[in-house]
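First, the structure itself, so that you have it in front of you.
Of the protein chains in this complex, all but one are displayed in their positions.
For clarity, chains are labelled A, B, C and D in written order, and residue numbers in each chain start from 1.
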Amino acid sequence: MCLPAMLVIPLLAVGLIALGSRPKVTALWASVVNCIPGCLASGGVLRSGEILFGPEPIPAREVFPAKFILGMDGLSLSMVWLTLLVTVAAIGSAQAGIKREKEYFICLLLIGLGALGAFLSVDLFYFFTFHEVALVPTFLLVGIWGQGDRAGAAWRMTVYLMLGSMVLLMGLIGLYLSLPETARSLDWRVLGETVRANPLSPGTQRILAALLLIGFGTLVSLVPFHSWAPGGYASAPAPAAMLHAGVLKKFGLYGLMRVALPMTPDGWKEIGWIVGLLLAGNILYLGLAALQQRDFRWLLGFSSAMHMGTVFLGLISGTVLGLAGALTLMVGHGLSAALGFAVAGEISRRTGTSWMQDLGGLAQRAPKLWFYLMVAAMASMGLPGLANFAGEIMIFFGAWAAHPGLVGIAAWGVVLSAVAMLRAVRAIAFGAMSPAVSAEGVADLQGIRETWPLAALSLALLLVGIVPLVVYGPAQPVLERLLTP
Amino acid sequence: MSAWFCPEILLTLAGVGLILVDTLAPEQVRRRTPLLALLAAMGILGWSLWPESRTLPTSWLSLFISDGLAAVFKPFFLFCLVAVVGMATRYRLEADEAVRGEFLALPFFPTAGLCLLVSARDFLAVFVALELVSISLYLLTAFHRTKPASLEAGIKLLVMGGLSTGFLVMGIAWLYAGAGTTEFSKLLLTQAGTGANPAVLMAAGLILAGIGFKVAAVPFHAWAPDVYEGSPTPVTAFLAVASKAAGLILLLRVFGIGAFALESMGEFFRPILLTLGIATVTLGTLAALPQRDFKRLLAYSGIAHAGFMILALGTGGEGGVGTVVAYLWAYLLASLPVLLFVNEMERLHGSTDLRHLDGIGRREPGPSLGFTLCLLSMAGLPPLVGFPVKLAVLANLWNAGERPALVVAVIMAVAGLGIYLTPIRAMYWEREADAIPARRFPPFLFWVMVMAGLLNVWLGFQPQELVRLAEKSLSPLPVLEAIRE
Amino acid sequence: MIAYAPYLILLLPLLAAVAIRLFLYPFPRIAVPVSVGACLGSFLGSLMLLNAGTPAGGMAAPAVPWIELAGLKAGFSLVADPLARLMTTTVTGVALLVHIYSLGYLAKDPCRSRFFAELSLFVFSMLGIVFADNLITMFIFWELVGLSSYLLIGFWHQRPAAGAAANKAFLVNRIGDFGFILGILGAWSLFGTISFADLPSRAASGAPFWAATAVGLGLLCGCLGKSAQLPLHVWLPDSMEGPTPVSSLLHAATMVVAGVYMLIRVLPILELSWVTMNTIAWIGAVMTLLPALIACQQNDIKRILAYSTLSEIAYMVMAVGLNIPGPGMYHLVTHAFFKCLLFLAAGSAIHGCHEEQDIWKMGGLRKRMPFTFLVTWVGTLALAAIPPFSGFWSKDAIFAATYDRPGLAACSMAAGFFTSFFMLRMILVAFGGKPRSEGATHAHEGPPAMVVPMLCLAVLSVLGGILPISDFLGMKPDHPHHAWTLWLSLLLAVAGFFPAYHLYQGAMQDPLRVPILQAKFYVDEFYQRGLVAMQDGLGRLADAFEGWVVRGFLVRGSGVAARVAGQGLRLVQCGQVQLYAAVFILGALGVVGWLLGRVSS
Amino acid sequence: MMLGEITLGHYLALSTLLFLVGLAGVLLRRSLLIVMMSLELLLNAANLALVAAARFKGIPDPQVAVFFVITVAAAEVAVGLAILVAIFRLKKTTSAEDFASLKF
Partner (left out) sequence: MEQFFFWSLAVGLLAAATSVVTLRNPVTNAVCLVVTLVFQAALFITLEATFLAAVQVIVYAGAVMVLFLFVIMLLDVKAEARRPIPWPKVAAVLVGAAAVVAGVPKLVAAFPAAREPLRWSAQSSTFGAKELGALLFTSYAPLFLATGVLLLVATIGVVVLCRRDPGS
């Protein structure tokens, strides 16, 4: 019962807010309370490998093949926790008393709900459905509360994501239909077994893998389907960017891991070189573009999109180590991106700008904020001790045997990312105080009330960085099964 | 005996009764005509849902059939009737208030025609039923005769309708000349085993043009935007939902399960339907994007939806037919509330321009929420009911291997998002409208819209009910089955 | 019990850093002693460990797993072999002295809590490198050292130059680490292990020559970055923007020699390829000479010392390249003493002159700061390898190994000549003559907290030569000692003093002007105009492509195309019913015609 | 052909031609009255084909169909003319070109 509870609680909160309860408090409590069923479910997973809710899957074709089955195993465990945590932090750092407060928090809750549902769904129909639930709230969040070219960004983001979703949908439909009629199912456990017993033909696998790659890839902002991401994140209000970059984007990677890899292993291998090319593009092209950003949010957007390349490297490594690294990096990236956008949000809320040249000297004015800025930057550039490094190392080791060249590129990406981040930190933190920073009313983070979301994310980064076992440990059997032909 | 209480007869009697009441009854009763009309419509709807009531008088059975499809769709039209009558009670006739009784009674007759139409098994019956609908609609469209737009819409509908009637009758004539019969099952039998008969093909082409008019399929669509825009909004609803659905069911009966539904005819009709479908989807979607009048926008959006359904039909087979059935119900559930909302909006503002939506999301959160959900459902976004049906269309296209159509459908499904997000954007992003009306929406709208929105969500989340409906509508297909064997 | 000592030594500074960061930040009076105390604890622990006298194999502390998955076993397991123990003692010892020195140096800085937290973090990271028993652990701490270096260089936030220098240091290190991580990956795939303990046996079973070369060069990259060797040396002089204790501890005594330490750790791999070894030796040889030349024309007292550091580290690198790790380590230790001393002395001078670093604006300090003057002389003599100071003994062992490599010998001995030259120049200009600025006029000795560490280091610099370091390590070079190298190097070192004395005794401005040396051989300019500009250019290209082509043309374009198509389609809808009829009729005729055409064909 | 026997084909051809004349009228005439007359021509063309089919196929059903068509045509004309009258009262014109306010 704890699985549906995790979906019901945010929904209840949405209802309560709509009925007039205090938005921030309600949303925050709901997302905190939601961790309780999360804990219970995790306990179940750790004891028995996986837990389920809903009707048992029936392989035979029924009236409508989709079944509302929720499930959690070692792989979804970390994703679910990532979602829970980032939701709490995002809502915690969201501004109470913003215009149209009600709608704001409802939208945030809905994004979290969509992500949770997607990660908990065992059935591909609901898996897809839940992801889309988050689409419209994102549109509204960017459109109503965003900055800069918010209208353009909202449209671009939405249409892009929708397009990606549709291609993805094609892939899923194709996957379903290319199975023999008696064995069709949308349950990925059943699907996995079916495909393992009688693999799809190479041609089919190739097409499906390509469709899934493009579909999921768009959601993940794989080059050249990335261009919604930087601008979208730059324009989004901070909590929305935190949730989207931190959590929702992981849906695509999770899907690739869950669906594309096990269902179309040969096709995936066959298009591996294309993926390699694209991920190199992610790292080099977006990394270089990130160097040139003048706006901190844009920089974070590019850098966030850039790191996806490294995760993809883990995905095509074909080793458990690489996959585990990808998973760890997903978590790490989720946390660090969330932290980064949170810090950016705090900065621009205080100073009214996120142009790096207008900031400067922040470290003197707001040392706490600077500290978290440093944590985010360091995590993003893969500093040991923080989660991203653990993921990157595992990916490098896992992928080295198969793709040494790409590992080299990814390692250079670490350098690029360091260049970008260090420049940003230098511009924002060092030097004499700029007018925006020294202006009246610019203050450091105030007490525990403003600090805790950032601190929580930082601690999580540290925890995963030092004990990556918490992420890859439960997932290890699942990953091994994914790779067993 | 109870067979004589079939909806068609009840509808006619109700219509006549209403007119009599309106003409003859004392003033106190006349004031209650709207309520009476609504009750009558609801009563008939309830009656039709009663399991025993859907058989036809036995003497009708040479022209009409009482099968699953008819059983599923008579309630559909009655549902529309309830909504249309409901809207008609709220529509402002201005100088023509004196004839509101007629305005309320007239929709009963075309509804009877539609009920006949869906159970027709003979082209002659189709013709008569269709004309009953058409002629009533000419009148209803032009009913608001103090409004030039209404009259213009009426005359346009009349000219185009007359043209399409000419084609339909010509087709029937050629059918007689070529095959000697117009009954669907006999037509199937005469074609079975023989090669394609040019006369029959030609007749089919002409009939297709006639039906295409009803469906507003490109290139027979041109009347739709103008007429939708000009008609009184309840009539727009009737045209957009009921009349269009009837056309599609006819298309389905003729090309999907009867008359020309043989496999051997597929090579002739499938390409045509697919081509029409592609053209319809594309034009409907693209032309809807720049619209500023809501009813006109809905017209194009309706064209696009018809295109999706035609595409599904073009894939042939039961899958396509079932998809159309489910799609129509989904379309009904999404578009009727939208029209209801628009009707109220028009009542407050006197026009249906999109600008009246500006900022309405804040002023009227409840109805706006339902409205948003319905619009998103039309956009085909999960978890709303529009999604599974669009999914079914795409799945059918994939299964049939219709790649170009699939690609177009996918692109247009994405582009279509723009159509529906535009009003949503206006509701939530934009500033308040310049002229805020003194009055607010009536309370009933809140409940109707919220319930409709939730219904859309629920069915989108659990589409099994729709699928059952589709299966039920296809349950007895005796003739086709016999011929196939 | 003693097996856990490494953990104790390692974690004490970390605890201090965390405690200061979390709780003691606003209370420098508590925070500073905590940091110093932690360092003292570590030092005492190191001494205990040094005396533990365990077998040469060392004792590995129990491992803490980190990533153990599918063939990769990376954990924090610490090793305490003689090499590590020696290094630990050196690091903690020097660090302790610098901590104490900082008490005086930063006594008035409001941010000293942060300084000491960062200093503790550095000690922790540095000790991590020392204790690391495998490449990944070493890499982890390697990066953390980079972080602490970054933080400490940038300690004075308000100085833009500090930020720039910090960035440069971190980035250049990152570039080195890029090669390092690839080297680690290569070593892992080549030998199947990342553990130092397993390396000798695995390497002994052989590996393909070029693969081993590539791996070796990759690992060398890490050393080049951290130890600031050619071509990644550019960050070290800039890093002098940090507070002087930082320069003395990180950028002279400990952190920058980590590269050498690492090379010694992976020596079994390097040995597999003569190409690697020669590369290392030659980089070392060249780097002894070039910085020494540059230093002759520098005016910033800390920069002069920084270039000298580059040169000295190069001796150690060359030693590794000559496969004599023992003397290399020996020089590392003595260098730590005397270079740290020199920096502290320079800091004292700077402090005394009110943050004046230009030697031409000092002058006459001999009178006002006699103690500093004295210890500077001690350091200088040790640096110039004048017997019996410690530098003589350690350098001599390295010179001795170059007896059959004339090229290397020439470079390194010429460097010795120039070292003497620029050191005497520095002393003469800064301490001799008359005060040349207001600050220098009022110069004074620092508080006892600054004097005592200098005194300790001076003693060590004098006596360091008697330490039996090679024996302790069990790495005594086995080649014969050739006296001529000893005499020649000594001769050149002494000879270096004469021209310096001649030129700079009483000089008010620099009589020599060698632009290429003043400009440091234009390496920075080359990087800035060449590599950085190239990368930025590519970045600008990518950004422009992204902005104009992808976002502007493709994305916005498709949106515009949809709109335009929609508008175009609307034009057909002109309102004329007869046009609609025409469309209708044409459509119907089309359908019928297509059907009939199909049936007749 | 000219002197050949009259076949069903002749009647169908004639009906088609009549249909075409009707279509031309719908497309070309400005007056909506004439357009409606042309619509009548369309229905009449169909009627001709129906009657011919009945005669040559020897079945009565097409003739029944003609009944319905005539009835429908009459109703259509009545409604159409009513709308025209209403329009004329409002705008004093029956020219098709004057009804293009709803567009795009």
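Just so we're on the same page, a residue touches a chain if its C-beta (ideal position, glycine included) is under 8 Å from a C-beta of that chain, and two chains touch if they have at least 3 such contacts.
Given the structure is predicted, the values throughout are model-derived calculations rather than measurements.
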Note = Missing-chain contact, candidates B:Gly86, B:Gly113 or B:Gly460, resolves to B:Gly113
Remark   = Cross-chain touch to the chain not pictured, restricted to B:Ser48, B:Ser136, B:Ser164 or B:Asn399, is B:Ser136
Key: Contact residue for the chain not shown (choose from B:Ala199, B:Ile411 or B:Ile436)   = B:Ala199
Task = Pick out the residues on subunit B that sit against the missing chain.
result = 12, 16, 19, 57, 59-60, 62-64, 94-99, 102, 105-106, 109, 112-113, 116, 124-125, 128-129, 131-132, 135-136, 138-139, 142-143, 145-146, 177-178, 197-199, 202
Ask   = Can you list where subunit D touches the absent chain?
value = 2-14, 16-18, 20-25, 27-31, 33-34, 37-38, 40-41, 44, 47-48, 51-52, 54-58, 60-61, 63-64, 66-68, 70-79, 81-86, 88, 94-95
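Rule of thumb we're sticking to: only the chains that are shown with their structure count from here on.
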Inquiry  = When I count C-beta pairs in contact, which pair ends up with more: C-D or A-C?
reply    = A-C
Query = So what's the Cα centroid distance for subunit A and subunit C, whole Å?
reply = 35
Note = In whole angstrom, the CA-centroid distance of subunit A from subunit B equals 42
Inquiry  = Averaging over Cα atoms per chain, report the distance between subunit B and subunit D in Å.
reply    = 27
Request  = Please set out, as single numbers or ranges, the residues of subunit B touching at least two other chains.
outcome  = 155-156, 159, 163, 167, 225-226, 415, 418
Query = Going by the touch rule set out above, which residues of subunit D reach two or more other chains?
reply = 26, 35, 96, 99, 101-103
Inquiry  = Looking at the complex, which residues from subunit B come into contact with subunit C?
reply    = 155-156, 159-160, 163-164, 167, 196, 198, 201-202, 204-206, 208-209, 212-213, 218-220, 222-223, 225-226, 267-268, 272, 276, 283, 286-290, 415, 418
List of subunit A residues in touch with subunit C within their complex = 152, 155-156, 159-160, 224, 227-228, 230-231, 285-286, 288-293, 319-321, 324, 361, 363-364, 367, 378, 381, 383-385, 389-390, 393-394, 396-398, 400-401, 404, 407-408, 411-412, 414-415, 418-419, 422-423, 425-426, 429-433, 466-469, 472, 476
Query = Can you list the residues on subunit D that touch subunit B in the complex?
reply = 8, 12, 15, 19, 22, 26, 32, 35-36, 39, 42-43, 45-47, 49-50, 52-54, 56-57, 59, 61-62, 64-65, 68-69, 72, 75-76, 79-80, 82-84, 86-87, 90-91, 96, 99, 101-103
